[in-house]
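First the structure, which I've put down as structure tokens, then a few questions once you've had a look.
Of the protein chains in this complex, all but one are displayed in their positions.
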Amino acid sequence: MKTDSSVLVIGGGIAGMQASLDLASRGLKVYLVERSPSIGGRMAQLDKTFPTMDCSICIVAPKMIDCLRHPNISLLTYCEVKAVSRSAADFVVQILRKPRFVNETKCTGCGICAQYCPVEIPNEFDMGLGIRKAVYIPLPQAVPLKYTIDEEHCLKCGLCQRVCGTGAVDLKQEPETVTLNVGAIILATGFELFDVRSISEYGYGRHLNVLISLEFERLLSASGPTGGHLLRLSDGRIPRSVAFIQCVGSRSLKGGVPFCSTACCMYATKEAILIREHEPECEVTIFYNELRVFGKGYQDFVNKAKDHRGVKYVRGLPGEIVEDPGTGDLTLWYEDTTENVTKSTKADIVVLCPALVPRATSKDLSALLGLELDEYGFFKAKDRLFAPVDTNVPGIFACGYCQSPKDIPESVGQASAAASRAAEVIALSADKEVH
Amino acid sequence: MRYLLTRRCIRTGQMNQQARRIGVFVCHCGINIGGIVDVPKVVKYALTLPDVVYSEDNLYTCSSEGLNRIKETIRKYDLNRVVVASCTPRTHETLFRATCEEAGLNKYLFEMANIREHCSWAHMDEPDKATEKAKDIVGMTVAKVRLHTPQEEPEIAVVPSTLVIGGGISGMTAALSLAGQGFKVCLVEREPELGGMLRHLHKLYTTMEDASEGLNKIVEAVRQNRDIDIKTSTVVKRVKGFIGNFDVSLQSESGETANLEVGTIIVATGADIFEPAGMYGYGKFENVITQFELEGLLRKGQLEKLGTVVMIQCVGAREEKGRTYCSRICCMTALKNALLVKQMCPEADVYILFRDLQTYGSEYESWHRMAQNEGIKFVKYALEKPPEVVAIRDGKVTLDVYHALLGEQVRIESDLVVLSTPLVQRGDARELSQVLKVPLGPDGFFFEAHVKLRPIDFATDGIYVCGSAHSPKNSAESVSQALGAASRAAIPMAVGRLRTEAITAEVDESLCGGCGTCVKICPYGAIEKDEKGVAKVTAVVCKGCGTCGASCPEKAITMRHFTDEQVMAQAFAAFRRATA
Amino acid sequence: METEPRIVAFLCNWCSYAGADLAGTSRISYPPNVRPIRVMCSGRVDPAFVLNALEMGADGVLVTGCHPGDCHYVSGNLKAEKRMKSTGELLRRLGLRPERLRLEWVSTSEGARFAQIVTDFTKILGEVEPNPLSAGNNAVAILNAEQTVTEALARTNVRYCLECGKCSGSCPISKVKDSYSPRRIVERFLLGFRDRMLSSPDLWNCLTCLTCTERCPSDVRYPEFVKACRRVASKEQMEELCAHKGVTTALSRILTNPSLKQERMDWLPEGAGTSPKGELLYFVGCLPYFDVIFEDFNLKLLNIARSVVGILNKAGIRPVVLDDERCCGHDLLWTGDVENFERLAKMNVAEIRKAGAKRVVTACPECYRTLKKDYAETVSNLDFEVVHISELLSELIDDGKIEYDIDLQRKVVYQDPCRLGRHMNVYEPPRKVIAEIPGIELVEMGRNRENAVCCGVNAWLSCNKYSKAVQLDRLAEAKATGADLLVTACPKCQIHWKCVMSEKLPVRPEDVTIEMRDLTVLAAEAMHSA
Partner (left out) sequence: MTFEPKIVGFLCNWCSYAGADLAGVSRISYPTSIRIIRLMCSGRVDPVIVLEILASGADGVMVMGCHPGDCHYIEGNLQTERKIKMLKKLIEETGLGPERLRLEWVSASEGGRFADIVKEFTDQIKTLGPSPLSGEKSDPVLLENMQAAKWAAEDFRLRVLVGREKELIDEGNVYGEKTLQEEFDKTMDEAIQAEYTRNRIYLMVKREPQSVKQLAKRLDLDAQKVLRHVVVLRRRGMVTVDRVEETTPIYAALELGK
């Protein structure tokens, strides 16, 4: 087998990392492209993972480091695919390296620059609940641990430049283009969150104590904005009751997306259990329509939440959330559809589980690579049953959420699958060269 | 020290002559540790410990920055032991070991002190005590690392061939992918023909193509493939050896056995359908059948006109006890077959009695809506109030079901009752799990190494799982996982060699009495008695649990890296005051 | 040949009926064309009785009671007097002639007087033309329930219901009547319990406020579904739930008669500028009738019409105002009487075309929705545009055609009427019209715009304890904002709220009583000479 043949992996989330590691550890060269300054993806933002309750960053950080350290993987963070053309069996890929304004080789990640930077802005990694500087690393365990200046907010005051011990700050840095020849491409661009503002009856954006699940995840996380203390944003009080609402924007023929996001029932259950562990006094209710417990060990996980953790499950989606202008407390109106009565309940915090949708960038990529998207915007499989990770373009494969909704284990498994197919393609082209 | 050295201690007591130079790196982990534990104090304390020549604190020892510090320091102070006091070794040991290696230090001369999970995070309200404990933990670790010796990870060659157990869609897909990557595959199927579950199915959602169609293509491809050796009517009798070099003996129906060497093994044995004997009159009345049997009838076109069809979901699944799990594929199968029935006889009245509809993912919801559009009636029932067969008279089954969402009883007169029963582990799975020494989970399905990040690997290296043997799956999901298994199996084979566990048991022949206790105890069959009647450990099979060492009547077994004196030294360091 | 006028007579049990008896026992003869109906008291006679009698083709209605002071029930007869006066006015405006209704006092001893009255009344009626209305007049639909429901199930997405219950959590009625649940009604239809559903009151409880539709993830258009089912639903339920004995729907049905000559223009103030033909037409709606029917509330609803014309004149526009405008038919449509609705639709469209209007403005959200949406569906190629006054006004403000010149020091809260808001998505123009007024502070209720709560009654159906609860809840919310004026763009909101405010309240009155004003009236107040 030709070992110098290389593969381009787009997306540095868990799926992208797994595919890269599989390919690299079998001796293939991998270019891992990530548009944000650090790899790690969504999983790095999570507090725990169901059903094992592993600390998410604890199990994903080693994988991130593995990617960084693997001799066969070159990390292209803060980069984007700009153009792709074909030459024989190979793809010729143009990668745009966005200016970090910090010299990656010089930066030691000491963080002095950030200490002195006068600009404070909401931290995307903490879903805007925490703050970061204009020169920043998205998360403490960032890989690579190199700072980035976000041009949009930077005042160009030059303070960072003055304090940087290694002279790594370079405000004149220009974007550059890298050209790669690869034998195969794997897409693992993941998902983004549906904007639940449009579902106005839940008042996200108007009511301070209505959060979306990923924000809440950060709120629970020990490395999050409250240092892992479960507090209400409106008044810093410890909540006595938290309600989760499923399917916000998903399974909708109107004002949302028609499909099921697949992971919400379980991560809500996980977050519910976490609340009970943080604050045993806090009442937790999950409003759902259909419990999606089809995964391995999921039903048992839910049973545990119900029977041992005292998490309350109500079948029925609330119609509206009314905020008490004085206290910021929330009233949910809902029908318990198994009791057939409409009633209201109070909650200190309401967590909305938004639809997880394919990234907007999937469109651009599909245009760039000549890929078909399905009606929902996921990368379309060549054969849904027998070639699930193949796309309509030979040599290009998709895995993880960008291919269709799935949870972490499935994404990891599918990442390996994509790796396998990529390896086949390369083996094939190698054979061709032989003959 | 007060305690008497045991016999073994006396013998191995005087090792590590060469002067020890230990470096201790204490991590603040941002504020995770530094916020509670007085890290500088710990550093100062570390410097008072025997053989510690250097100590420092880092904001994040695991950052590339911190790792570089370690490497530099190892060189600068020519350290020959390293301790990192930070988080749990379960996630970060490999990282730091690798770092030591890069600095030319044998990675087994490294040890971690977990002062985050086990200290700062657990004792946030008692900073002083936490600091004391952190000091102890560091002390204990230093005490252990002092006695560490370099360990070698023997390198072994990997036979570039795979044994795939199970000739269903998963097994065949894995086989084809591996063959496509240039490896030899032996595909073992216990039935006389390939195909597995798909042979019995009618149409596949969501493409609605005939199962046979897709299946035949794949079977053909497998047959045509020179690199795949198909063995039907064959089972795996015995597996010895280890990753890279499993030697497998197969037995065919006719009884003759064949042996072969493979580097990796993929378990793709699929699953069985649960037989709902006695439930809803199944087995007593011919118009109460399983969803699986319906597939058959549809396939053979043996369904004449139907008035009312009732499908009951979760029959024998998602139970209070026993089969608590959801079988994942039944809801979509029911939807698909309900639609087929509607197609066949549009005037038929089709009910689906469900608990929670599992139409997950991108396109299944649209199937649910398709069914709604076709006027298929959905009735939600609760676990506590399952449907009841109240009468069966002249070919009609009368069911009472409490419609949980209406809060009232609904009576249905039906001509055909279809029970959706879960996939269950095969009867012979336990046997196979023992042959392969891989575990089954509480639900009876094969149990992977890590539910989240290693869904396809077994804890035992070189053995992988895919398809419904792992948990119920439809064909698309099985194919995807099978490809994944192929990738995992290909890794060691593509590289051709691999390093194995260094933390293994070691028998001191002079002490071994050959009682064979260890042979019996070892869960991996890693110990055998040699011709001299003395126990011998097959290092590459040994997983290093140490049970044998702890049980050896002659105390003839040493556990590398967890020797008695290392463990005890650690324990005594725990009460420096008591024993100093 | 000349037919005898048919008279329906309501006789009070204690005086008049006895009087009629006496006439008989005294062998005093009088015309045979009278059909007596005994009621305990003349006060029992509801305007609806009168309208229904006329609608069924009676040429005259005679109401007789005890002489003032003699009433067996103290003052029932005085109530009757007041009521019959306004009913008479109603008849006048309808073009049905007030002479057809006659109220007389007949005591037990006045047998002769009774005979005399009947004779006179017959004579008078003989002189006026016969009642243009007749029982055969009304259109009646013959529909296949099965088919109608199935068709509705498909058209309104009801089949996609996921049973999530979001509708119940949104429905104002469910909140006060916890057993009421749109999705459960839907589920019953889906499971085939059709007849049971068509005969249940649930169908008539829906406010058709569209809150559920707004929020339903499966895009189930429940109110539309209900609307369709009401066509084939049993009408007994409806009649039971009908407010004001159905006087308003009777009114609408009567107005389907082409030969009526209404007298509806006399609200126009001196010197108000209107034109018989022109670009812009102001569709007044039922205000002239409501003005009479609800005069007790003293809401001066016709001021809305006067303000519209006033403001338009100020902007230099002389709108067309139709003297033969008919009811838009909204209530008929939503109570399932599509046939009579269509008649009204056709007549109105014809009139509007006759006037050559390119643009029709309404100050009533119901007329607005009905003309813009439902007429478009009934009458092909509607060749005029329909706008709501708020849209027109904010347009005029933008063009500087009108400006406010009076500073109103008021804190105002605005109610989005269902028909204007959720039905037609008009949220901002009304707010603009208010906010532009100098000195006005516009505040919002927590639930506003698409989340606004209905005024509690629609199409004069099921005005009951539940709708009252809805109304009080909403009024309390408005009050809680600290506003001193509740502005709405729908005259009906005012009627329903005024009604609940003037009742004996289960809550502290000061928590729910608030001054109300129509959007247009408020705007006019802020302009001199408008």
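Think of it as A, B and C in the order they're written, each chain with its own count starting at 1.
Note that a contact is a pair of C-beta atoms (placed from the backbone, for glycine too) under 8 Å apart; a residue touches a chain by one contact, two chains touch by 3 or more.
Keep in mind that what you see is a predicted model, and the values were worked out from it rather than measured.
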- Task: List the shown chains that the missing chain touches in the full complex.
- Result: A, B
- Message: In the whole complex, not just what's shown, which of B:22, B:140 or B:204 touches the removed chain?
- Response: B:140
- chain A positions in touch with the non-displayed chain are 48, 51-55, 58, 222, 228, 274, 277-278
- For chain B, residues touching the missing partner are 1-4, 6-7, 10, 88-90, 114, 116-126, 129-130, 132-133, 136-137, 140, 437, 439, 442, 459, 503, 513, 515, 517-518, 520-521, 523-524, 543-547, 549-555, 559, 562, 564, 567-568, 570-572, 574-575, 578-579
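Here, only the chains that are shown with their structure count from here on.
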- Length of the line joining the C-alpha centres of chain A and chain B, rounded to whole Å: 25
- Cα centre of chain B to Cα centre of chain C, whole Å, reads 70
- Averaged-CA centre spacing for the pair chain C and chain A, given as whole angstrom: 55
- Two or more other chains are touched by the chain C residues 160, 163, 183-184
- If you look at chain A, which of its residues touch at least two other chains? 251, 253, 290, 337, 340
- Task: Over in the complex, which chain A residues touch chain C? Could you list them?
- Result: 199-201, 247, 251-256, 289-290, 315-320, 322-323, 325, 332-337, 340-344
- Footprint of chain A on chain C - complex, ascending: 157, 160, 162-171, 174-175, 178-181, 183-184, 211-212, 214-219, 446-447, 449-451
- Task: Write out the stretch or stretches of chain B touching chain C in their complex.
- Result: 369, 372-373, 375, 377-380, 403, 405-406, 410
